[in-house]
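Missing here: one protein chain of the complex. Every other protein chain is in place.
Let's turn to chain A:
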Amino acid sequence: MTQTDTTTAGSGGSGATGGSGRADGLLAPVPDEDGAPFFRYAARGELRVQSCADCGEPRFPPRPCCPHCQSFDSLWTKMSGRGRIWSYVLPHPPLLPGYAAQAPYNVILVELADAPRIRLVGNLVASADAALNSVPPERLRIGAPVKAAFHETDDGLTVVRWLLERP
């Protein structure tokens, strides 16, 4: 699967029109052309990362060409979905209302087991569809192993969330 495949998830690059209509008040991603495949694979329950079709280097965030060998051919490589917490924060208000309602919640940065230095921002939750504050803050720890879960948002996009390997 190459990056030039037509995508079904998300809108085009400059679209700032979507993403405001979720019933839970959270923001939906507005994927651009490069990022759309990530969300399309997530909708299938797959965590995939863009990588170079020529030299094989994974890269994030997605972009048109490889920073290592300058090739424009890319693949979306399936990851095991496992990683470790690289860091985390606990935001408190003032926040957008949908987030304030769940604050303090966690935001984590996950370093992927299969692709060191590829790190994804996400949330640690008790289950794929649970609230952003469903894991007690004292359970958060840098280095804790986590695995990907997939949550379909109110407006039909799927985001990657994270569960503790040892809940």
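Please note the rule applied: a contact is a pair of C-beta atoms (placed from the backbone, for glycine too) under 8 Å apart; a residue touches a chain by one contact, two chains touch by 3 or more; residues count from 1.
The rule is simple: contacts and distances are computed from a predicted model.
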Protein name, per the UniProt record, of whichever chain is missing from view ("Paraslipin", "Hydrogenase maturation factor", "Lipid-transfer protein" or "Extracellular solute-binding protein"): "Lipid-transfer protein"
Interface with the unshown chain - residue positions in chain A: 13-20, 26-32, 34-35, 60-61, 67, 86-92, 94-96, 99, 102, 104-105, 107, 109, 117-123, 132, 137, 142, 153, 159
